[in-house]
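Omission of a single protein chain aside, the complex is shown with its protein chains in their original locations.
So that you can tell them apart, the chains are marked A, B, C and D in the order they are listed, and the count of residues begins at 1 in each.
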Amino acid sequence: MSHHAPAVSDANTVSAHPQASLLRYGLLAILLALLLAAPFLVYPIFVMKLLCFALFASAFNLLLGYTGLLSFGHAAFFGGAAYFTAHAVKEWGVPPEIGILIGMAGAAVLGLLMGLIALRRQGIYFTMITLALAQMFYFFCLQASFTHGEDGIQSVPRGHLFGFIDLSVTTNMYYFVLAAFLIAMAVIWRFINSPFGMILKSIRENENRAISLGYSVVHYKLGAFVMSAALAGLAGGIKALVFQFATLTDVTWQMSGEVVLMTLLGGIGTIIGPIFGAGLVVALQNFLATSDFPVTVITGVVFMVCVLLFRRGLVGEFYGSRIGRKLGFDHRV
Amino acid sequence: MMMIFGIPLQAFLGQLLIGLINGSFYALLSLGLAVIFGLLRVINFAHGAQYMLGAFVALLLLTKGGASYWVALVASPIIVGLVSAAIERTMLSRLYKLDHLYGLLFTFGLALTIEGTFRYFFGASGQPYPAPSQLQGAVNLGFMVLPIYRGWVVVLSMLACLATWLLIEKTKLGSYLRAATENPVLVQSFGINVPLLLTLTYALGAALAAFAGVLAAPIYQVSPLMGTNIIIVVFAVVVVGGMGSIMGAIVTGYMLGIAEGLTKVFYPEASNIVIFVIMAIVLILRPAGLFGKDV
Amino acid sequence: MAPLLNVAGLQAWYGESHVLHGVDLYVNEGEMICILGRNGMGKTTTLRTIMGILRKRSGEITFAGQDMMSVPLHKSARAGLGFVPEERGIFATLSVEENLMLPPVVAKGGMSLEEIYELFPNLEERRNSPGTKLSGGEQQMLAMARILRTGARCLLLDEPTEGLAPVIIQRIGEVLVKLKERGMTVVLVEQNFRFASKIADRFYLMDHGQMVAEFPVGLLPERMDMLNKVLGV
Amino acid sequence: EPSDGKVKIGILNDQSGVYADFGGKFSYEAAKMAVEDYGGKVLGVPVEVVTADHQNKPDIASNIARQWYDTEQVDTIMELTTSSVGLAVQALSNEKKKITINTGAASTDLTGKQCTPYGFHWVYDTHALAVGTGGAIVEQGGDSWFFLTADYAFGYSLEENTANFVKEKGGKVLGAVRHPLATTDYSSFLLQAQSSGAKVIGLANAGMDTQNAIKQAAEFGIVQGGQRLAALLFTLAEVHGLGLEAAQGLTLTEAFYWNRDDESRAFGKRFFERTGAMPNMVHAGTYSAVTSYLKAVEAAGTDETEAVSAKLHELPINDVFAKGGKVAANGRMIHDVYLMEVKKPGESDVAWDYYNVLSTIPGDVAFMDPAKSGCPLVK
Partner (left out) sequence: MHQQDEPRVVLSARGLGKDFFGFTAVNNVDLDVHHARIHALIGPNGAGKTTVFNLLTKFLQPTRGKITLLGTDITNTKPDKIARMGMVRSFQISAVFPHLTVLENVRVALQRPNELAIQFWLPLSSLDRLNGRAEVLIDELGLTPYRDTRAADLSYGRKRVLEIATTLALDPEVLLLDEPMAGMGQEDVRMVADIIREVARHRAVLMVEHNLSVVADICHHVTVLQRGEIIAEGDYATVSQDPRVRTAYMGTED
């Protein structure tokens, strides 16, 4: 997505205002406190779902926002990992942490295969290929026996974490999910604010130049793609345990579209944008699930409005706004 | 009975013909997508919705206005084309100067909205649309009974493909459009009204989809989901053909329709997946697609 | 007689950044002026603003008696302005000949295809090749040739000699002189001072978004010192 | 007396997908109608009905169910069209100790391998369909079959049940082809069925899929060619959708027909006034399920799951939907079902009058013997 993608915003620029970083840490602290207290304030399953999707969107954003690759096939990693984890936990009886690792590893392998094919093309072509490959994976899941087709893998046991923490207790499950989420976010943050992240950014800006400087561009992109796939897999694996389910929904192309929406809505290329985006979409769906109105219409309209008017997303628009800039956030678009 | 690859010849021929019929829809739809993509660089995710709209407009013309199939065949593409032109004018056109992915995202949202709305008002189930009386009945070809209407679809789709191809590749219009894709501002500075040109192109692509929709209505019924079901396959067709290649879209459409038809005979379980498998193989061997230029 | 093109108090912005701060210039019919200036002073911007490509602007532009400030971009060419951009703007998906034939003819008096091919034989040889597969210099020729076909009466040329071999530069110089004789008006932006000094009638010196000096070719020797200081020629 | 001052019933089903006509929003209407007919109150507390669209996705369904139980004090969930959803929600409800009454799904697994003490299966199942439609057609001489099967659990189960039955009666099965859910083009499958030479083409699918298959069979001259179609799961709603012209002559099995007797006609008329459509077996079954649940609560004097469940097992069902119905130990509600034939366009003089009732199949023939169901609860 070459030069119109918003550039990395919260990275590497020294803020003009000294209180900016203070403010940012303050906000982070509040957010963290809220997350810690969340299961006592809101329906914990809902918060867990939100965290899963926030992680999924952040993983996706790692690719889109920081490498400029728009994948329309990320559902394959998310849903694929959910299947792998669910199958491992239910059929092989492995403990949950191993199950999730298996899911992540499976997603990473899928990511590697898909990346090897799709990364041969660029831009919109890349997008189409990921979409088609993910669709192929969808049909595979529809036919393969271990996924149980339309029924999905049901009643997946949550098991005992490290052999002694009973995850069927909702609070235990919640803090496990939260811990995984925080660790993953830290990994993502480090990843984009690293020398490697810098190279990814320059590849996005001018691929030929990066090659001529001696960077083997395909390997860097593949690295980011696999990383993103594995993290999406982490989100999918966790989701399978939270809901005790792995189904086709998570591998459909609509799911791939949904994660794009979350990221776009929150703010492409911002760290916390996808989290907000995911929160909003999940809340909206939750709200509409029991109303008469079709969810897709709302989702669709939100999508269009976002693309037309708030391309930088909630967080991005905030950073770019007068207040945001006063507070020392920098959003270079 | 003569056998071919272990199945009766007549069944084989029948499936070949069926494949060609399905291929007609793939070809028409991927052609419209290729026109839009090739010239606007927008992946028109709403193409399936426009196809569905085409069918629905025909249905509504019939039920509300009593207009015949023949009227619908002309009117529906025009109506859908106009609506799409309005959407392009007011919304989509603001996105051209941005990265191409925004066009894709916008049309994705548009597709969700249109389909969701129709689903809300018309439910998900299909509504019958009768084939025109002139085209009812079937002919016995010996190896199969061919409904006349399906034969008509094949012929008409081929004509439409040919006409579009001529329009784009053999007239100056085509070169304006291709140039405008690359650098609209410059082309405009040459004195060409680019925004109008782009609007017309989008309308043409959408009208082609609607045309396919009207053709499809008597065969598949009219349902809000009909576009969703076919669009991803058509995307794969476009990728295999080489994105943006008009010829590629047409030829690949027919080819993959036939390939899919034959898979249903030899290994039905794979019939869903075969187009994607072909796509993966083609991409490994020729990343630009069968007819695509390396970009 | 009123000048063919008159620009007064022209200001222009790229987004928030203010680039032109009140440009004044005029060109008489059949005259060739040249805008000189160091990199980044706003020469390109001036041309883009006159053409109407950059629309965040204020001030006055009149061309052939017509107020150009409210004319939409696609009508600028119809009014008789022809623009050759610095980055050439050759279309990759069009063949050389398609590129050449692309701009519609807006008035009589443009060059014919034969004349163009005679002027730039490379283009004839590569006429079926995709536009951007041409060499850098060939692309520059194509960008120029393309506009010569249309019959525009005033050319805005942004560094037309960049990347060209000396023979070709010489040939372009000859062409421009010939065009001028036929009554063509030209606004030239050039870094190649030697080239410009041979063909232009009048010079503007641009600095930080404004014209800081203006003099006819006759005064060139007197102004060399100043130019030397500003441009390092 | 009910725990939280009210009794809340959830109607969870497909309201926008392939099966939206099968149960859909009208099931919700049926449930509300049942509550109103009951007086709107049980044990002195109000009865509430909520509804949601599960889009045929077991995960969406379980999420809604979980949320209903956890945060909205829903006491029981009903309808649950689509087997995958039915099984998922039934398992979850068992974990949460809640009652489900399934009126929309087909799989015999609900009261077989995967039965639960609080799960009830009310209206029909693949066994009943196989016995009804399959049996009737074999008897009429349709003894060689080719199946067109929806490619998922429900399709397999319907195909398998029917095939067994056909074979039992001395018929044979020549082959089967599987099509994905929500297929729009059946031409190549039909061509295969045609060249198999089977006398009967069994459509082991449902909803829109079946409608499309029937329509296209007509185009390709399958019936004129001498083959016969058996729509194994087809209800009044689909007949209406397809139109009599295309549907005429089909044999099908339903557990309810509005034009059966005066009581059903009166019910149908009231239902029609609310919805603009006549009820099929799912709608009537949902009405019955809600009524029976409320009666059980009344009888138990509480909405506590264990007690209500016991009453549901105990009380006979006598309402517009079922006469003398009884719930077996595996949760299967046993009642009579009907074999119907779709009328020709000329034969139908009243709107929505689509069926001739060919025969009544007694409950214990239609439904599997609970002892053989494989349900661990049956000793």
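Basically, a residue touches a chain if its C-beta (ideal position, glycine included) is under 8 Å from a C-beta of that chain, and two chains touch if they have at least 3 such contacts.
Remember, predicted model here, so these are calculated numbers, not experimental data.
The chain not shown here makes contact, within the complete complex, with A, C. Among the residues A:G123, A:P157 or A:G223, only A:G223 touches the chain that is left out of the figure. Contact with the chain that does not appear here is found for just one residue of C:E31, C:E97 or C:E159, C:E159.
Summary of contacts with the chain left out: across C:P3, C:G109 or C:G137, the touching residue is C:G137. Listed by residue number, the positions of chain C touching the unshown chain are 14, 17, 38-41, 44, 86-87, 122, 126, 129, 133-138, 140-141, 159, 162-171, 191, 193, 231-233. Although one chain is hidden here, its contacts on chain A can still be listed: residues 3, 7, 11-12, 190-191, 193-199, 201-202, 205-206, 208-217, 220, 223, 227, 332.
Just so we're on the same page, only the chains that are shown with their structure count from here on.
Chain grouping by touching, computed with chain B excluded: A, D | C. Seen from the C-alpha centroid of chain D, the farthest chain centroid is that of C.
When chain pairs are compared by their number of contacting C-beta pairs, A-B comes first. For the pair chain A and chain C, the distance between mean C-alpha positions equals 50 Å.
Mean C-alpha positions place chain B and chain C at a centre distance of 45 Å. Each of residues 119-120, 269, 272 in chain B touches at least two other chains. In chain D, the residues that touch at least two other chains are 16, 180. The full set of touching chain pairs reads A-B, A-D, B-C, B-D.
Within the complex formed with chain B, the chain D residues making contact are 16-18, 20-21, 24, 177-178, 180, 182, 184-185, 187-189, 191-192, 195, 207-208, 211-212, 215-216, 219-221, 225, 241-243, 246.
Considering their complex, residues 37, 41, 43, 91, 94-95, 98-102, 104-106, 108-117, 119-120, 232, 235-236, 238-239, 243, 269, 272-273, 276-277, 279-280, 283-284, 287-288, 295 of chain B touch chain A.
The residues of chain B lying in touch with chain C in their complex are 172, 175-176, 178-179, 181-183, 185-194.
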